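Data block below; observations after.
For this view, one protein chain was removed and the others were kept in their places.
Think of it as A and B in the order they're written, each chain with its own count starting at 1.
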Amino acid sequence: MGGYTYNELGSIFAMQGFAGISLFSVLLLMALGLAIIFGQMGVINMAHGEFMAVGAYMTYLLATITEQYFPSFMPYYFIFAIIVAFFVAGFLGYLAEFALIRHLYKRPLDTLLATWGLSLIMQQSFRSIFGAREVSPTLPEWLLGSYQPIETIDIPLNGMFVLALTAVVTLGVFYLLHKSSWGLQVRATTQNRLMSGAVGINTKKVDRYTFALGCGIAGIAGAAFTTIASTGPTTGTLYIVDTFMVVVFGGAASLLGTIASAFSIAQAQSILEFFISGSMAKVYTLLALVLILMFKPEGLFASKVRR
Amino acid sequence: MTFVYQKLMGGKNGLTGFIILAALILVVFPMFLDSFRLNLLGKYLTYAFAAVSLVLLWGYSGTLSLGQGIFFGLGGYAMAMFLKLEASSPENTAIQSTPGIPDFMDWNQITSLPWFWEPFNSFTFTLIAILVVPAVFAYLIGAAMFKRRVGGVYFAIITQVIAVILTVLIVGQQGFTGGINGITDLRTLNGWDITSDSAKNIFYYINCFLLLGVIIVSRYILTSKFGSLLLAMRDKEDRVRFSGYDVANFKIFIFCLAAVISAIGGAMFTLQVGFMSPSFVGIVPSIEMVIFAAVGGRMSLIGAVYGTLLINFGKTAFSESFPEVWLFLMGGLFIAVVMFFPHGLAGLWQDYGHHITNKFSFIINGFNKLKAPLIRKKVGEVK
Partner (left out) sequence: MITTNTDFTLAVEDLTVSFDGFKAVDSLNLYVDKNELHVVIGPNGAGKTTVLDLICGKTKSTSGSIKFLNKELTKLSEHEIVREGVGRKFQTPSIYENLSVLENLEVSYPYGRGVLGSLMFKRTEKVLHKIHEIAKEIMLYDQLEVEAGLLSHGQKQWLEIGMLLIQDPQLLMLDEPVAGMSVKEREQTAELLNKISKGRSVLVIEHDMEFVERIADKVTVLHQGKILAAGYMKDVQKDPNVIEVYLGH
């Protein structure tokens, strides 16, 4: 293969593999929030990308403020930004559920359209507040640069950070949903709303917080996203379709399914990208997904739950 | 005569609505609008094809497709390919490194016409392709999904993904498709200059007739047993299946029909506006087509046309004066339609329109009362 030594090829594969892992973590982070909302609640949130953008813009805002007023705080603001992103996005999600989503629970197609409308409004708000051009927060020192275990392998630090963050968030979500009492309430409400209400679970509140959680996680994804690319008003729409594919392919209802799905899609796309052009790689990946979904509509990794 | 009245027009209300629409687009607007605005109207009326297709597909069958842009694009690109080949005759392209092929192919160092472009040298083939290719495409997608009972949200998302796939494909393969700029600089149709005002006028009227024709055909379908079945399937698919119907076949048929209707719109767009690009294929235009139908009335063929015109003229009007407001408005419209008036303007008209028509009939009645003595005198008997 064109003039590379085996060492170099190995390094290329390592870096390509890592690029795949990086893509995997971004997809997973985005899909986690949506998996909770769609998988657990059956709500289609077309504005999910915009909640992500909220997180990104919050990070940018915090970076700018820190730079201007608290420059010595620079190395630390990023962690703070992630937390802020989570809460701001979560809060907006809470509002959205209250004002909009809760009226549309039995009507998934209508939720789809209404949340698309919400996404348009959010996009325009970004444009009005932050301007139409893309912005990027100044990243702290420790996120820049790369890690070089050996001379030929160059692993970007921000990629590693995102990976670590994804692992933490995924574990957190898993723990929350499966080990906490609140998570039990969420799962109970999803599986049998009527009974849950009958045993005293405030299903409306559970819904609201679940939706808010999903949006909050999207916010974290947005914050993480700023380490990789810049943010503009339409950034959310770039990834929404991919995110939905990950969730639908993974079987919506299962967290493990989402993880497996994000991994396979990311790896498939990265490996393909190595051999053919970027756009065709995406086409083939999506095409394969659609074909598989046509044969197995419940998703490749769906758990056997009899509805 | 009853056949025409009931089945093609949908009874008295349908006939009135149809006549008003026909009068507006065939007579009234051309009288008052200048050439530029009429062309704009023609453009919007091509979007109306997609909106009407959604009335059949979404309003009546309950199948939401977020990818009608796919078929709009297939029709539009087919027409564009034909026109581009004609505009790329060896004389016109003499300065290219390879004359006789479209300019964008030349820019991308392509030296001979790709095989799938060849048949588009023929106008007949192009016309057939506009009708057949979208239908086949829709059949493949529809059969794969409806036979497996995939519907609702999953179907909507998959149509969205397919729209993305097509867009990425078109943009990525710019040597073959013209890329993100699309296929432009179209000049003549079989020698006739399509950029002239007279040509655009003629296309406008062809467009109108085709649209009215589509509405008539759709009316026929909706007033037949097929139409009742669509409603039945939308609300109680299982019951229909247990009444002996193969539900999938019906859904596939309507999906294919909706595809062909949208494709016709796409082809007319290319003719009237003079180009086709991937910006009419992807998820944004596709979901806009849904909002046209939603605002106009997803259960009303004629309403969908008005919805399309209203939103598009609104977009133009706002974009000039208050561009930021427009996206807020659009977003708000999506939400408002879903929450407050799910049957769109047509629904509002049905529920509250009689207040207005009552006022009119009050006036007309009063007028009649004045006329009555005159009539009696003339006819000589009491009617």
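Throughout what follows, contacts are C-beta pairs under 8 Å (C-beta built on N, C-alpha and C of every residue); 3 or more make two chains touch, one makes a residue touch a chain.
Here the structure is a predicted model, which is why all the values come from computation and not from measurement.
Only one of the listed residues, B:L212, B:A232, B:L310 or B:A336, touches the absent chain: B:A232.
Checked against the full complex, the one of B:A51, B:I221 or B:L327 touching the unshown chain is B:I221. Residue B:N249 is the one among B:T16, B:S35, B:S122 or B:N249 that touches the chain missing from this view. In the full complex, chain B touches the hidden chain at residues 221, 224-226, 228-229, 231-232, 235-236, 238-247, 249-250, 253.
Going forward, only the chains that are shown with their structure count from here on.
Computed from the mean C-alpha positions, the centre of chain A lies at a distance of 35 Å from the centre of chain B.
By the touch criterion stated above, chain A contacts chain B in their complex at residues 44, 100, 103-104, 107-110, 112-114, 116-124, 127-128, 237, 241, 244-245, 248, 277-280, 282-283, 286-287, 289-290, 293-295, 297. Listed in rising order, the residues of chain B touching chain A in the complex are 64, 66, 144-145, 148-150, 152-154, 156-158, 160-162, 164-165, 168-169, 171-173, 283-284, 287, 290-291, 294, 324, 327-328, 330-335, 337-339, 342.
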